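Got a structure for you, written out below as C-alpha cells; questions coming shortly.
With one protein chain withheld, the remaining protein chains of the complex are depicted in position.
Per-chain residue numbering starts at 1, and chain names A, B, C and D are given in the order in which the chains are listed.
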C-alpha cells in the first residue's frame, strides 16, 4: 500500500461510477476519462480507481492505479452481486499497483464475493499488488448502512478477509468512526466519498472527522469531479489529509 | 477494430437472428447463409456477424468476420441470459477478426455475462482480436430500452467493461445519442439496426442521426436483407456512412 | 457425418429410451441392448445411438456409433435440463463416430445446454467426430413442439450452434417440414421417430414426407424395436430412405 | 467387480449410515467402525462400504473396500442432492476397489448427480476401480420408490449411466424384481438391505427373492449390525447368497 501513501496518508480519485451508476453522474467534462486522468495528476492524488476498460484506454502511468476488478450496473434489482470482470493478471499488465473489489456484506450472494475476493487477494499478493476491499453492507437484511456497528463490521470484514485496505462509509461522527478504524486493525481505512455534499465545508468536515478517527485517507469521486473547481477541491483535500491541516486552513487559498 | 473500418466508419452485416429470433425473420432467399455471405461481399460491408455454426459452414473470408460467441433463443422467458457457446480459440481458428458478445444489462443474470465478457475480452486481445459488446438493457427492471439515459448507460457499460466497440440502440434523436457516444469514450459506437423500418428513408434518417452524433457506424441485418433490394440498401448505407453523404444523396441512384 | 450416410441418406437406430423414458418402453426382447446391437447390424442401420453404459458393455463396432453424451430421466418435473454425463474423450475411446446431445430449447436452463453443446462440439471436432444435436423445444414457454415455426426454429438453432446434424420432430406435412430443412442449411436433418405410430404405413408416410422435404433420414427407435417384426420395418425404411422408394414399394416384401 | 464376488455372488456390508442417518442408527457396539471392520472380516463379507473418514481411520485391507464418494445428512429438507466429498484418487490411495455414488433419480438436482457420476465413473475406470451406483428415486415427483416400474427405472438408469453395479430397493416380489434385474442388463444388481426387518426370516425371504430374480447379491447394513447376533446373520446370508441355499437352510445352524 506504500505507493498509495504520502505521510502515511492517501487520497484516491475514484472513477468507477460510470459502471456503477451510469453516465447520469457525469457532465460534458467529467464524462471523459482523459479529464479524470489529468485531474488525478494535476490534483496530486495518490491513486486513481478505474475499471479495466478505462485503464486500458486512458491510463498513462503518472498516478498509481487501482484497478477495480468487479462491478455491476445499478439497473439490476434484487440482492446485489458483482463478479470479477478483470483478471488479476490483466490488472497487473495494465500497470495497476492494487486491485479493488466490492463485497456486498449481508447480500444473499455475500459468500460468492468473499470467496472471489479470497482468490483475488492471493493472486494479487503473488504479483506484488495490494488488495483493497470496498465493503458495502447491502441487501434486504441491511436497514442502515452507515450505522456505527454496521460500518465497524464492514471494516472488520475487510481485515479478516485479508484486505490491505478497506473503503467504508463514514458513520457521521469521529467517535463511532474511531471504532471502525480500530476494528480494521492493520488494514488501512479509506473513507468513501459518497454523493456530492451540500457544501465543500460539509464534505471536508466529514473527511477531517475520518482522519481524526484514524483513517489513512479517502477515496473520493463525485465530491471532486462534480465540483465546479475540481483542482481547488483536490488542493483542499491535500492540505487536510496529507498535510493534516484544519478544514478552515484547507479551504483557504 | 481497424479492419472493420473505412474512413474510420464501418457497416456490419448482422446475421445472428436465426438463433435470436428464429427463421421467422427469414424468407426463402435470406434464410440461406450463403446468400448473406454473397451480399456481405457484393454490398461492400465492413464486417459480417455470424454464430459459430454459420461461420464454420459458410464463411469464405472475403469480408472480415465478427463471431458472435454467445446467444439464446427467444423461446425462453424470464430474466435474459446468454452464455458463451463458442470458444475464443474456435472463433480465431475459423478466421474471425473480432468476437461479439451480448450483455443483458439490468438482467438478474447480468453479473454472469459481465464476468464472461471479461474473460472473453482478455482472451480475444491475447489473440489479436477485437471484442465487441452488444449491450442490451433488458429484464424486469428495464422499462424503456431506448430511453436516452439507458442507452448512454449501455454505451458506458461497454467502455468500462473493456469493449473495443459497442452495439447499442438508437435513442431517436441526434442530441441524446451524442451523449451516448460521448459516454462510450474511445469505444466505437455502432447503432443497432433493429426491426425493419417502415421506409428506407426512415431507416436512413436514423442512421444519419447516429452518424451525426458521432457513431462509427451501424450493425444492420433486417433492414438490409429483408429489403426487396438488399444491394441498393447496402449501397445507400455505404454512401451515407462511409462517404458521409446526406439521406437524399444516399437514396439517389 | 459421411460415415452415417449411404446415398447421402441415413437411418439411425435410437436406443437412449432406457434413460429418457425408463424400461416401460421395453419388452422382454428389446430390453436387451444385445438384441438392439444385432438388429442395428442385421437391419442395415447407418448408425446406432447408445448412452455410455450401453456403449461400454454392448457395442461391437459393426455399425457406426453415436454416443449420446447427456441425458435425464423423465421422473424429474420442472424446466428440463440434461447435463453431460459422458466425456467426449470417453465417447471417442469407446469407438463413437459422433456425439449426440439434447438441447431443450425454450427451457429455463437452455443457456446451460447451449453452452455445454458448444464445448462438446469443439472437442468432438478436434477428435474427428461429428456433433449431432437433438433439439427439443420444451418447457413452460412451449405450447406445441411440432408447430412448424417451432420445428424450424429448432432446426436453425442446431445449425447456428454448430451441429453437423439435427434431430427434430416432424411437423406433420411436407411443406412445413421443407422450411425446417431449409432453416437447417448445411446441417443434415434427421426426423425424430417418436412414439410408435398406429400402423406401419402411417409411420412410413411421415418418413416419406420428411425425406421429400429434404431430410437426410431419421433416427428411429420405438417404431422399429417395438414392432412385431423389427427387421421387416428396418427393411421397409431402408427401401424408402436409402433407395428412395415409395411407401407402397417399401411395404411390399 | 470380480473382487467383490464369490460364485458370482456378493454380500456387501454397508456402513454409510453414520452420515446418511446419523448415530441414531447405532448402539454402543456398532457405533464403532472398528467393530464393523472386524465383522466384515469375520462374517466373510465380499466388500465393506465406508465414507472417506472411516476408510482413512479404520480400514485394514482385509475385506475389499467400496468407498462411498458422495453423501449428505438427513437433516436437510427439500429436493435431495449429495455431491462428491471424496476424490477418486483419494479413494484409490486408501485402497478402495470401487467407488460408490448415490444418484437421487427424479430429484430436481438429478442432473448434477448424473453429471458427477459420469466424471467419477470415468476416473474410477482409469484407475482400475469399479463404479457402483446407489440409485434412489426420490424427491417430490416420486410417490412410491419401491413400485416395480420405479425400481426397474432405477436399475436401468444405472446401466445407461455406466455403472458396473447398481444398488436398488427390493420391489417386494420375485416377478417384478426380475424385470428390474433384466433392465439392469450387464450391470450387477445388489438389493438394498433397508431398515431392519421384523424378523430374520422376513429379511432372508426378501434376499432369497432378489437372488431368485437374478440379483448378484445385496448390500446390507442394519439387518446385520443391528442384529443381536451379527455373525449368525452374516452366516445365514453367506449360506443363502453365496452357497445358494434356501431360507430354512440358511437359518439352520
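Throughout what follows, a contact is a pair of C-beta atoms (placed from the backbone, for glycine too) under 8 Å apart; a residue touches a chain by one contact, two chains touch by 3 or more.
Note that this is a predicted model, so its numbers are computed, not measured.
Asks: Can you list the shown chains that the omitted chain is in contact with?
Replies: Every shown chain touched by the left-out chain: A, D.
Asks: Which of A:2, A:160, A:175 or A:243 touches the chain that is not shown?
Replies: That would be A:160, which touches the missing chain.
Asks: Which residue from A:42, A:114 or A:231 sits in contact with the chain not drawn here?
Replies: Missing-chain contact among the listed residues: A:114.
Asks: From the list D:40, D:54, D:96 or D:213, pick the residue that touches the absent chain.
Replies: In the complete complex, the chain left out is touched by residue D:54.
Asks: Identify the residues of chain D touching the omitted chain, counting contacts across the whole complex.
Replies: 16, 18-19, 22-24, 26, 28, 31-33, 51-54, 56-58, 71-73, 75-78, 81-87, 90
Asks: State which residues belonging to chain A touch the missing partner chain.
Replies: Answer for chain A: residues 105-108, 110-112, 114-115, 117-119, 121-122, 137, 139-142, 149-150, 152-153, 155-163, 179, 182-183, 185-187 touch the chain left out.
In the analysis below, only the chains that are shown with their structure count from here on.
Asks: Would you mind naming the chains that touch chain C and likewise touch chain D?
Replies: Chains that touch both chain C and chain D, as defined above, do not exist here.
Asks: Relative to chain B, which chain has the most distant C-alpha mean position?
Replies: D
Asks: When the CA atoms of chain B are placed over those of chain D, what is the turn angle between 0 and 180 degrees, to the nearest 5?
Replies: That rotation is 145 degrees, given to the nearest 5.
Asks: Compute the distance, rounded to whole Å, between the mean C-alpha positions of chain A and chain C.
Replies: 57
Asks: Among the residues of chain C, which are close enough to touch at least two other chains?
Replies: none
Asks: Quick check of your reading of the touch definition: is the inter-chain graph here a line, ring, star, complete or other?
Replies: It is a line, because the chains touch in a row without closing up.
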